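One protein chain omitted, others in place.
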Amino acid sequence: MTMATNRPDNATHPPHTDQTPSTPTTDGSTATNRSTPASITNANARGNKTIMNSNTSAASPARDSTAAESSSDAKPDEVLLTVENLRTVFDTDDGTVHAVDGVDFTVQRGETVCIVGESGSGKTVTSESITQLFKSPPGSIADGSVVFDGIDLASRTEDELTDIRGARISHIFQNPQGALNPVYTVGWQLVEAIQLHRNVDDDAAREDAINLLNRVGIPEASSRLDDYPHELSGGMKQRVMIAMALACQPDLLIADEPTTALDVTIQAQILKLLRELQADSGMSIVFITHDLGVVAEIADRVVVMYAGKVMERGSVYDVFESPSHPYTKALLECLPGHGSLGGIPGSLPDPTAPPTGCRFADRCPYAVAECTVGEQPVFESVGREVQNEGIEHEVSCIHYRSTDDPSVLDQLGSDRSSTPQERPSGQTGGSRDSDTDRDGDGDGDGDGDRGVTRE
Amino acid sequence: MAVDNEPRETFEDVDWDDIDETTRAFSRKTIVTIGAYMLFAVGLLYDYVLKPPRADTIEPLGISLQALDWLYILTLLTILVGVVVPLYENGRMTRYYWQQFRKNRAAVASLIYLGVIFLIGSIGPRFLEQPTVDPSNAYQPPVFTSAPNWLPVECAGEVAGGSCHGTWAHPFGTTHEGKDILVSVIYGMEVSMQVGLIAALITITIAAIVGVSAAYFGGWIDAALMRYVDIQITFPTFFLYLMIVYLYGGSLFSMIVIFGLLGWGGIARIVRSEALQRREEEYVLAAKNAGASGYWTMRRHLLPNVSNSVITAVTLLIPSLILFEASLAFLGLGDPTVPSWGEVIASGRSDLPNAWWVSTIPGIFLFFTILAFNFVGDALRDALDPRADGGDK
Partner (left out) sequence: MGMEMEMEMGIGVSPVSDQPAAARTEAPLLSVRNLTKHYPITTGLRSKEVGRVRAVDGIDFDVYPGETVGIVGESGCGKSTAASSLIRLEEPTEGTVRFDGEDITQYDQAELKAFRRRVQMIFQDPESSFDPRMSIGEAIAEPLAVQGLSDASRRREIVADLLERVGLAAGDADRYPHELSGGQKQRVGLARALSMNPDMIIADEPVSALDVSIQSEILALMTDLQETFGLSILLISHNLAVIRQICDRVAVMYLGEIVELGTASEVFTNPQHPYTRALLASIPTADPTDRGMGIELTGDVPSPSNPPTGCRFHTRCPELIQPENYEFEQSTWRRVMDLRQKLDQGTVDVDAIREGVVTERESDETPDDVSATETKARLRDEFAIPQSLDDSRAESVLDAALDELVSGNPAAARERLATEFATPCESQSPTLEDTTAGQTASCLRLENELPPTELEQTVRSD
């Protein structure tokens, strides 16, 4: 097996020398400056595109798309959704699966929050927990609160949630094929979605349906209304799904890997569409994905999840500019063109019996003995100065405690390829690197293979 | 599995030219299987061609095998080869199935019940005489119960307070002809198992072959087979059986064969539609990419993967066949030589006010047998789906 041999420069971040915010950088691709303390405001990270708007310390999520202006007047400071200490468990034959194990994040109005992580990280369950879409039983929210616009959703009854789903919080899913009913026309389903939450007559609903299809960029909307789902391409189906989700002008759109099943060209179209729709309506988006490339395209705020826990969270600029948690770094290296091939050695911990200490310690090349004891480390602030758009950049890693020097991660990183890491827990890692053990059966052969070394 | 320090064969070591030249040897399993069927064929040949007519099949033991018995042996052999042996070979999968199956308590109880019925039904008739008519022994009540003393001709148990009490001599009592109901019920078990298993096996075999071939080959083969199924489904099987009853008299053998040979149309359709979906799966393409023949693909991939729907269909089919046989026997259209549950139920229908046990006891067995098949079928269907992950998220 090969391991990362060379990390390209843009991942190792040479310390950035000072640069005044008013100097527009010339090339966006090299503007991935590691935010060494004090010397920079983060404005230059996106300086080349926005011609240096001077209000970097203001909270408006200024972006280079047209979304910037219109979403900023949607009361950007107002928190729409607060998830606190959310724990969702599933009772299975093999024990209780702690799918989401103490997750906190907030979503402001007009903002896009990306929850990113591998399969099995609990990102989908987190999104489903907001409106309790998961099947219950076996799933249930064990602890925590989900406050949406002042309403605590975690304690609502199923009936009350039904009123909120679709009307105020809409979902779109990965597979548009499965989410559309093949025996009804697109128009019928759209009209149904509209009439489910609004008391309008058929003609008005149909008119709304046409407008919705127009809004999501479906050409010849009026004739498409009478098509059946199978007559549409994958990208068109996803657009229809988005139209249905928008039918009741939701405050929050939860998009669970909406582009994963699509071609990259269509993915680009859908992402652009979502940005435009958000700019028009000022809705918030919670976007679930495993692809950091997509995150960079659409997010304002990023929540990196691993094994049911949040590893790192912050504004998209901070997270990409100075990825801090070793897991975030590893995920970034997996992106094509970053680092080299090889993935993240090891596999997810057993969700029925999560390990003590940091969940990622087992696979972490920077882990020390301390990482495997106690609870998941508390969040430490990364940037010690101004945060982008007032969003805290926090990381759950002991190397970032004020008494520790996070630069150890950079040093270790440079020779990470040459020396196999000592495993702090004393277990020896096999040469086998299996990925997520999704069945979670945790049977005998699932325990010995969480090796971090590769020969 | 090879021990690690031994150099083991790798895929690079395989000399394909060598393998191409050697003619393919049969595996031991294949030889044993073929041997078993050969033995069966020899026995059949001996019984019908070589041995003197009207003689017993195995003279010294006084065993005489009829057509129905041969068919039953063939069925049991096929169940052994096609179900029991594969389950034993894939121990891990079997354990997994069993774990899933075990979750359904009612199904486990049903399976045990059916096993007991099968065993008693298979062994009992070998040792018990067929129930005989004995008017002096009529209307004996079952043990622990009693009947008015005037009812039995001669009460076999003690008479107390004007009531005749049942005895262990006839635990389930006797009919108006004095036939022992326990013995009748035990014979009925064999009949029910024969009807259910033989007819179901004939049905499944034909339906699976027809359905899978139609789906795999498609084109005119598909069209021809399915049009034949359309015609067969409209054929009035029941009237054909009635005709045979009037011409040759009722016979269990002809009933089973007629319903087996003409009742597979619906299941073949189900199998075909299921196999059509499976044919599009990538593993079928992967097999083709490995050079697999059509037979291989159908045998190794399509058949096992349509088994779910086949099992569903069969679990509905077996109880309905048993019930159908009972109904025919009840109407007097069954085989007069074999005591089936339906026949016993029918014989007691006029005695219900006084001798309730005559109809009720075989009725209870019939009821529970059918219920048990349904429970087992339900649980099997759930357990056999390897995609269901046992409530895992």
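A few points about this structure:
The chains carry the letters A and B, assigned in the order they are written, with residues numbered from 1 in each.
Everything below uses one rule, namely that a residue touches a chain if its C-beta (ideal position, glycine included) is under 8 Å from a C-beta of that chain, and two chains touch if they have at least 3 such contacts.
The structure presented is a predicted model; accordingly, all values stated were derived computationally and were not measured.
Checked against the hidden chain, the listed residues A:L161, A:L196, A:I266 or A:V368 yield one contact partner: A:I266. Note that of B:P135, B:P236, B:G249 or B:P304, the residue touching the chain absent from this view is B:P304. Checked against the full complex, the candidates A:V125, A:V146 or A:L332 give a single residue touching the omitted chain, namely A:L332. Checked against the hidden chain, the listed residues B:L50, B:I231, B:L247 or B:A290 yield one contact partner: B:A290. When the full complex is taken into account, the listed residue touching the unshown chain is B:V14, out of B:V14, B:V49, B:I231 or B:L247. For subunit B, the residues touching the chain absent from view are 1-2, 8-12, 14, 16, 19-20, 22, 24-25, 27, 90, 92-93, 96, 281-283, 285-293, 296, 300-301, 304-305, 307, 386-387, 389.
Residue positions on subunit A in contact with the hidden chain: 1-2, 28-29, 31-32, 45-49, 63-65, 118-120, 207, 211, 214, 219-220, 222-223, 233-236, 263-269, 271-272, 275, 290-299, 316-317, 320, 330-338, 340-344, 430-439, 441, 445, 449, in rising order.
Please note the rule applied: only the chains that are shown with their structure count from here on.
Between the Cα centres of subunit A and subunit B there is a gap of 55 Å.
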